[in-house]
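A single protein chain has been removed from this complex, and every other one stays in its place.
Going in written order, the chains are labelled A, B and C, and every chain counts its residues from 1.
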Amino acid sequence: MSQDAKKRVTDIGPPHYEKFLPEMVKKNYGKWLYHEILKPGVMVHVAESGDKLFTVRTGNPRLVSIHTIRDMCTLADKYSNGNLRFTSRNNIEFLLTDEANIDPLIADLKAMGFPVGGIGNAISNIVHTQGWVHCHSAATDASGIVKNVMDALCDKFESMSLPGKLRIALACCLNMCGAVHCSDIAILGVHRRPPRINHGILSNICEIPSVVASCPTAAIRPTTVNGKQSVEVNEDQCMFCANCFTVCPAMTLSDPLNDGVSIWVGGKVSNARHEPMFSKLAVPFIPNNPPYWPEVVETVSKLVELWAANAHKYERMGEWIERIGWPRFFELTGIEFQKEHIDDFKHAGLSFKRSAHLRF
Amino acid sequence: MSQDAKKRVTDIGPPHYEKFLPEMVKKNYGKWLYHEILKPGVMVHVAESGDKLFTVRTGNPRLVSIHTIRDMCTLADKYSNGNLRFTSRNNIEFLLTDEANIDPLIADLKAMGFPVGGIGNAISNIVHTQGWVHCHSAATDASGIVKNVMDALCDKFESMSLPGKLRIALACCLNMCGAVHCSDIAILGVHRRPPRINHGILSNICEIPSVVASCPTAAIRPTTVNGKQSVEVNEDQCMFCANCFTVCPAMTLSDPLNDGVSIWVGGKVSNARHEPMFSKLAVPFIPNNPPYWPEVVETVSKLVELWAANAHKYERMGEWIERIGWPRFFELTGIEFQKEHIDDFKHAGLSFKRSAHLRF
Amino acid sequence: MSNTSGKTPKLDKLDKGPWPSFVKEIKRAAEKSPMSKDLLGQLELSYEEKIGHWKHGGIVGVFGYGGGVIGRYSDVPDKFPNVAHFHTMRVNMPSAWFYSTEALRKLCDIWEKHGSGLLNMHGSTGDIIFLGTVTDKLEPIFAELTEAGFDLGGSGSDVRTPSCCVGPARCEWACYDTLNLCYDLTMHYQDELHRPAFPYKFKFKCAGCPNDCVASVARADMSIIGTWKDGIQIDNGAVKEYADKGMNIQKDVCGNCPAKCMEWDGSTMAIDNSLCRRCMHCINVMPKALRPGKERGACIMIGSKAPIVEGALLSSVLVPFMKMEPPYEELKDLVEKMHDIWCEEGKNRERIGEFIQRVGLGNFLEAIEVEPSPYMVEHPRDNPYVFYEEYFEEGDEDEGEEEDE
Partner (left out) sequence: MSNTSGKTPKLDKLDKGPWPSFVKEIKRAAEKSPMSKDLLGQLELSYEEKIGHWKHGGIVGVFGYGGGVIGRYSDVPDKFPNVAHFHTMRVNMPSAWFYSTEALRKLCDIWEKHGSGLLNMHGSTGDIIFLGTVTDKLEPIFAELTEAGFDLGGSGSDVRTPSCCVGPARCEWACYDTLNLCYDLTMHYQDELHRPAFPYKFKFKCAGCPNDCVASVARADMSIIGTWKDGIQIDNGAVKEYADKGMNIQKDVCGNCPAKCMEWDGSTMAIDNSLCRRCMHCINVMPKALRPGKERGACIMIGSKAPIVEGALLSSVLVPFMKMEPPYEELKDLVEKMHDIWCEEGKNRERIGEFIQRVGLGNFLEAIEVEPSPYMVEHPRDNPYVFYEEYFEEGDEDEGEEEDE
């Protein structure tokens, strides 16, 4: 045992990245001159040395089996000197030194059912989260919606017909494990029913004071139910943040009748042209409708199409809406503007229209 | 007595404005075509009928004696058919039908010591308040500072050499009876010493619970001093809003050693080009230095000059600063950026620089 | 060290200079008014000591009115007995501050007889401020004022004196009759103006166009700002004239358009009115060539105020476009509903803008029966904390109908 303990190494951190850099990258590290997009999913980076590195990008469901990873390795061994990388949006990139390998690689990928694209003015992969596959908090499934939406938008991944980049993200609950709060289009799982309380076990498994303190709107009060200490929720004050559930498993928000998603638009992260922006509420609620979630797919597709048809070149979703104004956005999309769209949280007043700049 | 009571009329409201409209105004009411500025302080409005109405605008200290008002009436009788009006910034306007009267009127006004100007790209009158002349809350005098600043800037009232309009306002305390929160340059009287409490009388003249409740930062607590009920203030939590004083005269904020003014910039009200903007803190504190307040005059003059020298045509102070950025503003003005400039009130986080849009 | 000698060396220094001097004015009044003389003395004391010398507040007024007078007492009445009382009266000015010399002289006479002979033309809310009188004189002044056709303005928790820009009286851009609306509202709310019964003050300001020459967006609980719905009227001949006279139309006009919706090809100006923000800039710069459209009315905005104590607010859009014609019933109905809910549920000293933020704009709209509109917001919410108001319960009819809980 003491021998075992001695062998046990910790805190070694990840492997040093240099081990995994392609030779051409090592040689031209920090000395790239410019790049050009050659066709959908394919670009070349030219170094000061004149070296050319070709990138082929393919879609990836993110939730993958080791078998598929091994398949990708086989392709990398065949075409890209045993190197590949993943992108910050979970696409896979093959880094080729030989231009002649591009088309055969693409052919192999397509044969395996993997689309090539996502570069330039395209829709890239949807940043998303666990959903019903792994998380206890999920108000919807992540992978399922992503699959349906990407099926519908795949041609826009495989081409470069859009005015600019379009980034979609999905999070399965308000914790927003991803980029939902700053995406061109965001799909957000939401609960709509106040926590149902398991009075029988609450006081055994949760500390009542911390449950009470967890609620940002002070909707939770201590109470006694059937002689047991528990809590009660003032339902009018509940905004479904699920913070109480995070603190106490006896406060369940998940509910098949009332869970679903909301749709958000106009966020961005890059500093290009416009400063980063938060996403804003477009559709307050769409019920969960697996396996196809047709209403979600339809809404997202429509938003993409309207933007594609109306935005100026380079204009991200949020920049486009800022130019035409929200009244026109709601008119064009046919989405009904409702009470839910009006902010009533901490900084609500700053989101009111505080000028007579009106577009009729 | 009952006869007296019968005669007593109430709720008659102000006189109907039509009684006071010049004949030419009545005739062309709502039928003006365009206007032109003829020279500093003089403009003409042309009606559909072809009628021309000439306006001559003169400065006004706002705090005036009936004798001066009567003098103005004499001029109005002489030159403008017995009509005159005041503007929303307390200037006086003579409405002339005869162009030939313009210069004689101006000559008379100047002889009386009244400058003509304030129209077009000029500095207009300073919107201001009571100060030590009448208000119990004042942290500074209003009329005195205004007089000094306008003395220094009078040439910019009497000419049209500026990039755009420049609106200055002054308020003698944080109640801001005026346009201080939305002015190109604002001078604001501030207290800097926490309320000094008259424990001897407090409980006689104030309700302790409402005093405690009046404080937005909860700095006030009930206490007993020398056997009398009173309150105490946690000085670290005081932000000098004087709301406690408004509620309770025994909480004095005025203090000769610590009162003075702060200077604010970049606000506007009109919707022209840029939406309305709040004024932002430029100089956190300048002590009261009557009768000349030289540091205030110097600061304001410098701000005006920098703006005049650097702004594009039509660019208001706030638009100019938005273009060059606040770092450059502080660099150009030589004002030291301090802790006080950083917001720490309710929406503070939204005033942080939340992008990498940097101007070096 | 304190000054009761009649000497005012500090203030004397402000007697000269190019800008007309308030000291000169006080001195002029002081020639006849002992009150103004003592005001000068007390002010000199303030200049010496760097502190004001007025006691806190004091409630005085005319019979039957709750507002219109601000009580003021010296804290050094022994030194300056003539300003022991120094109350102001707020006299409701006529719309857009037009006067005949006759009326002005009448006011001066009243004030010479009963007051300090000093006034503010005008106060920040717009009133004529009669600066300094004693309690006993309030009723006589009021009697003579009403005799002369004038009445008091507001103070305290009431409708405050409404004000308006010069509008159609002398401005080519007025999109509605600001003077008429201002007068109409003032008359309609006489009771509310004179007898404070609200949680706090309520101000109306009427601006004829988005230039907002009465600063309504910053200083009125209800800001009524003229605007138009159709396109800007363009006289291309006149545009050309401006160009010929040397105006750089591309840079000065189009280049400053916040909507970037103007095209100038050197001879014709085209505006995409669906993008135009009605900001007025192009019209301001070329008044002969461009004019607001023909379908005119006003945008109704609510809630602005100074910072005490939750921070300053700007007004925000409530109704993006309303026709503005007498008797202004739509507007008055709206105001009534707003006042009702605010009086019922507003806290003491809570302005309506603060009230709306506390209860939520959505809830407020429901109470006043106005439909939510995207015009009301700069953008929809960016946080996910939606108070969904309904949910299904097990066994609901087909689980297809939502229950209001």
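We take it that a contact is a pair of C-beta atoms (placed from the backbone, for glycine too) under 8 Å apart; a residue touches a chain by one contact, two chains touch by 3 or more.
Values in this document were obtained by computation on a predicted structure and should not be read as measured data.
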Displayed chains contacted by the hidden chain, counting the whole assembly: A, B, C
Among A:38, A:177 or A:212, residue touching the chain not depicted: A:177
Sites on subunit A contacted by the missing partner chain, in the whole complex: 8-17, 19-22, 25, 29-30, 32-36, 45, 53, 55, 59-70, 72-74, 76-77, 82-88, 90, 92, 95, 113-115, 127, 129, 131-138, 141, 143-144, 146-148, 150-151, 154-155, 157, 174-182, 216, 241, 243, 245-246, 249, 254-256, 259, 269-274, 276, 278, 288, 290-292, 313-314, 345-347
Residues belonging to subunit C that touch the chain removed from view: 307, 311-312, 382-385
Touch list for subunit B against the chain that is not drawn: 174, 176, 181, 188, 190, 192-194, 235-236, 238-241, 255, 257-258, 262, 266, 278-282, 284-285, 323-330, 337-346, 348-360
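The criterion applied here is as follows: only the chains that are shown with their structure count from here on.
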Length of the line joining the C-alpha centres of subunit A and subunit C, rounded to whole Å: 47
Inter-centroid spacing, subunit C versus subunit B (mean Cα positions, whole Å): 13
Multi-chain contact residues (two or more partners), subunit C: 210, 212, 217, 225, 258, 277-279, 314
For subunit B, residues contacting two or more additional chains: 271, 276, 346-347
